[in-house]
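In this view, the complex is presented without one of its protein chains, the others remaining in place.
Order of writing sets the labels: A, B and C. Residues in every chain begin at 1.
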Amino acid sequence: MNTLGRVLRVSLFGESHGAGVGVVLDGCPAGLELTEADFAADLDRRRAGAEGTTPRHEPDEPALLSGVFQGRTTGAPLAVHVANTNVRSADYAHLAATPRPGHADFTGRAKAFGFNDPRGGGHFSGRLTLALVLAGVVAKKVLAGVRFDTRLIEAGGSADVESAVREALAAGDSVGGLIACRVEGLPVGLGEPFFDSVESVVAHALFSVPAVKAVEFGSGVAAASMRGSRHNDPFVGPDGRTATNHAGGVNGGLTNGNPLEVRVAVKPTSSIGQLQQTLNFDSGRIEPLTVRGRHDACIALRAPVVVEATVALALADLWLLRRMQEAAHGA
Amino acid sequence: MNTLGRVLRVSLFGESHGAGVGVVLDGCPAGLELTEADFAADLDRRRAGAEGTTPRHEPDEPALLSGVFQGRTTGAPLAVHVANTNVRSADYAHLAATPRPGHADFTGRAKAFGFNDPRGGGHFSGRLTLALVLAGVVAKKVLAGVRFDTRLIEAGGSADVESAVREALAAGDSVGGLIACRVEGLPVGLGEPFFDSVESVVAHALFSVPAVKAVEFGSGVAAASMRGSRHNDPFVGPDGRTATNHAGGVNGGLTNGNPLEVRVAVKPTSSIGQLQQTLNFDSGRIEPLTVRGRHDACIALRAPVVVEATVALALADLWLLRRMQEAAHGA
Amino acid sequence: MNTLGRVLRVSLFGESHGAGVGVVLDGCPAGLELTEADFAADLDRRRAGAEGTTPRHEPDEPALLSGVFQGRTTGAPLAVHVANTNVRSADYAHLAATPRPGHADFTGRAKAFGFNDPRGGGHFSGRLTLALVLAGVVAKKVLAGVRFDTRLIEAGGSADVESAVREALAAGDSVGGLIACRVEGLPVGLGEPFFDSVESVVAHALFSVPAVKAVEFGSGVAAASMRGSRHNDPFVGPDGRTATNHAGGVNGGLTNGNPLEVRVAVKPTSSIGQLQQTLNFDSGRIEPLTVRGRHDACIALRAPVVVEATVALALADLWLLRRMQEAAHGA
Partner (left out) sequence: MNTLGRVLRVSLFGESHGAGVGVVLDGCPAGLELTEADFAADLDRRRAGAEGTTPRHEPDEPALLSGVFQGRTTGAPLAVHVANTNVRSADYAHLAATPRPGHADFTGRAKAFGFNDPRGGGHFSGRLTLALVLAGVVAKKVLAGVRFDTRLIEAGGSADVESAVREALAAGDSVGGLIACRVEGLPVGLGEPFFDSVESVVAHALFSVPAVKAVEFGSGVAAASMRGSRHNDPFVGPDGRTATNHAGGVNGGLTNGNPLEVRVAVKPTSSIGQLQQTLNFDSGRIEPLTVRGRHDACIALRAPVVVEATVALALADLWLLRRMQEAAHGA
């Protein structure tokens, strides 16, 4: 469904070529300072502009529809909407016959029994991540004292992201990337295992971001190759600090006071300039396909702020639950 | 929390050294054939026995407490309980002073403000996965016609699992492993994006399994290194079949008719025979630590059936939601 | 929280004197015909106009923000927004000192630690029921073949509603009312007991409507005075039809094929023209209070369509769940 969270609940709506995209954040604490200007910095991080990002530019001006009074949150649902402005008319009828490889054209159509909005991917568009970024701004305000550092650390298998993107662009191709998010300042004990371990909740949120193919915590995939004697993080400080951080800041599904370390693999943009061979569902034959439209050569370039917002939303929900437990215990 | 799912809801309870572990499955369709004998095969797959598994052997006899009448599910909550029998008395008081590296001793204690059950990890024990396996047996009955193939494909970075485990054992060490789960026969359109994409729901469930450090779909982490021209899976069949399966059977958060391919990295068992250096929280000094008890050298050996059960639970919930949509549409 | 439902989920946002009110409906089946014009009839039923209703008139033009393409629902979240237009500036600062009896001024302020939007009741305003009515229009489309009959059957204890309202108005007073909702055409078996009995789900939704003080099914409060020999409804038809309907169409928390009969007691509007004696929290003294603003003398006059929408939302959620069960069973 389109809602995430137990006590801080985020709901998304909107389409790529419809009226716009919006988000409703329910359960936001009252009294947080919030104006429309607070969204600017993170929207900038998501905005296209660098080489390899889409030429579709939009002002993306968020309108606060509810939940704020005199510059502070009221605790009532916070709704924010961003109108779509730079929408090009196009004929999307052909997508039924030749769904684009890697896209949700085929599955989205089947899901909706043919009633999906096919324009620009409709509700499956990466444009929906705009709403995540808006909500993430508020989530980070909830997480007072918590620091995020989120970066694209590789593209196309290379730490030289710029070259990798330039080469892909030159080849009419696209390229994937690896994003690392490090979160410092979290208290010990966030997470609600068995099922709502901090990894479960964070990964759930992250895998809702289009194009994410893998989520790793700490040692991640490499853990499968390691011995316990090396993987175990020995304690070195009374606050739970460990000498290494293979755990990625989590033991038993709970934050352990060390930085939360999560990495996200983003696949290469499915829309590429190169000619592709795929099935034409009408003719039943394999035929060449050219994908039109304005696209990112490396969607991962704009994704770090999306990953950060998503992680923040998941953590803010767990943070509030933990505050509750502390309050109930101290009663 | 300890409940997972929207319409097929699984709740776990129990501890490693308490009365036992149990599971309540709510929303199970009425009329499924089910007796206690149906659990035997999957419990066997989870049972210790092979080299590298724990010497703690238990009969693990499940008792059906509710939800079944005359050998068929009634649609009322299905409760199954397995009593703990082979529980050794031990002094766990020292865990407060010297929490074991890699375990939940430190975080579990903080979470519960010191009121946790420390015996054998309490509620954080891998023994809870027994309940997952029980529920998974029912979930697979719900998923009529769906086939699972779940295997440990690597341990310690080697495809020769047996040798890797034997060497770790000989060194008083443990070793991690990589488990691959392939699911065939799923219809197109499972998943409820934006937030309940099939990857989100499956990964959420998988990251609740103790020791899981990474979850990958299809190309997984490798996607970050790939170009779009190679990653895109071209359609070759009118049912949505593609020539490759880098997508892992998912586009736009929805199953696409190709096999669902998910891989899970399991860390090496935290309990090892070797001496470790860690903090003694009482003395404030780094001291040697010996971990006692009966443990698996490679917990991943027994985990494939747990991974399979967990994936099945996540998919069965989405399957039922999809049946609802088809029924509402009139399909 | 501001979301209701398990598989058809309605979320509200907005305030009385803010930008407007909105609703997001998630889980709506794809393919339903829907245009903005479809909301007109039910908005008319809610609109002020009759004697005893507020002189605040607004055009209430709903804007479909998402979830519809070419006149049909897509299955993506449906968002509808209605801008507030006829908002009068007023000084609400005095509400902190003299919260109005019967209103949420005192509790709403405490809830938000003083950060609530006090203008016109903010998020606690009856204006939020506009969003319910919008969502109810869609819910009734989901409930194909189901017929609603919802009426104000009493006001001020009298079946002569018009006189009761007129007399209250003349006295500068307000008056409560009793609304009956009868739903025909429901299949047998709606409801998910133990906790989500059809009464539980419907009453939950109804008690979220401001001013509702009681909810009764079938015999309702009178059941407490009855003997079983009279209360029991004897079956008379093979479809489950009964000679009487003291059950109100529900047995064991499940619809039984007879009409669902629910009644809702609505309290008199809290804002009255008469002078009231209440505490001035600043002075600490009991003082006279005059409530300004534009108000309904009998809010129950405009509430039947709200009650109907609310019941429809609750039932549509259960209806979809039941379709799922039928599909899973193979019926």
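Assume a contact is a pair of C-beta atoms (placed from the backbone, for glycine too) under 8 Å apart; a residue touches a chain by one contact, two chains touch by 3 or more.
As the structure is a computational prediction, the values presented were derived from the model and not from experiment.
Undergrad: Touching the left-out chain: which of A:V142, A:V175, A:L190 or A:L301?
TA: Answer from the full complex: A:V142 touches the omitted chain.
Undergrad: Given that one chain is not shown, which residue among B:A63, B:A97, B:A144 or B:A159 touches it?
TA: B:A63
Undergrad: Taking the full complex into account, find the residue in C:H17, C:H123 or C:K140 that is in contact with the omitted chain.
TA: C:H123
Undergrad: Contact with the hidden chain only, please: which chain B residues?
TA: Interface residues of chain B facing the absent chain: 1-3, 7, 9, 11-15, 18-22, 24, 26-27, 30-31, 63-67, 69, 72-79, 81, 111-117, 119, 122-123.
Undergrad: Of the residues in chain C, which ones touch the absent chain?
TA: That gives, for chain C, the contact residues 1-4, 6, 12, 99, 101-104, 106-108, 110-111, 113, 121, 123-124, 128, 154-157, 168, 171, 173-178, 188-189, 191-197, 199-201, 203-205, 207-208, 210, 212-229, 231-238, 240, 242, 246-248, 251-256, 265-272, 274, 276-279, 281, 284, 286, 300, 325, 329, 331.
Undergrad: Spell out, residue by residue, where the missing chain touches chain A.
TA: 6-7, 29-31, 75, 142, 144, 320-321, 323-329, 331
What we mean here is this: only the chains that are shown with their structure count from here on.
Undergrad: I'd like the Å distance between the centres of chain A and chain B, where a centre is the mean of that chain's Cα atoms.
TA: Between these chains, centre-to-centre, one finds 25 Å.
Undergrad: At least two other chains touched by the same residue of chain B: list those residues.
TA: 6, 325, 329
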